[in-house]
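For reference, the structure is listed below as structure tokens.
The complex appears here without one of its protein chains, the remainder shown in place.
Then we have subunit A:
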């Protein structure tokens, strides 16, 4: 399943890899270069340096989620999922197969956006271990989330509602373009309810060594959400919810 996903992602690279790279490049140009050059530094970093980790994370989140939700729903829609369910393949293998596709695409997009960002700014990686851990945990989490969405989806509308009305607002409000310390206390507290904030900050810490929230809280949230999503996906498969008659 991993091999098949890799081949598919590469074969249709103009649909899977190029769009997030183009979108993020526009963010670098507009927000980073044009507007960002007129803004004061945040935590001692230029604005474009500050937003690079968040923009990479945005690409990873969107790509991991959309890959799994679309692949899985398409398998349901064409009923090719039946051939997997009929086979003796254990549920965990099937889940891993679908999730690995999302992780793979998320990581590829992350690497490509990182390469593009080097055309606009320069930076050093402060803690590679934190950076890689945050990247992998986030892509796994949103691959699982996409899988759960795909399981419940009953139509093509069902796979676009969550990304449009939940994921995009949470991502934009997840501290990609700002530090929550710039907000009044009330809005800081509201922002803390957004799980994406913790992922962006963990990743930013890996790059720049700064975070609005303590690193251990960031990773606790990441690991916690990963465990919940894994449990939900396994449960849904075991019960056949959204899969079997």
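Please note the rule applied: contacts are C-beta pairs under 8 Å (C-beta built on N, C-alpha and C of every residue); 3 or more make two chains touch, one makes a residue touch a chain; residues count from 1.
One rule holds in what follows: contacts and distances are computed from a predicted model.
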Protein name (UniProt record) of the chain left out of view, among "Taurine transport system permease protein", "Sigma-24 (FecI-like) protein", "ABC transporter" or "AAA family ATPase": "ABC transporter"
Given A:15, A:37 or A:87, the one touching the chain that is not displayed: A:87
Absent chain, residues of subunit A that touch it: 1, 3-4, 78-80, 82-90, 240, 244-245
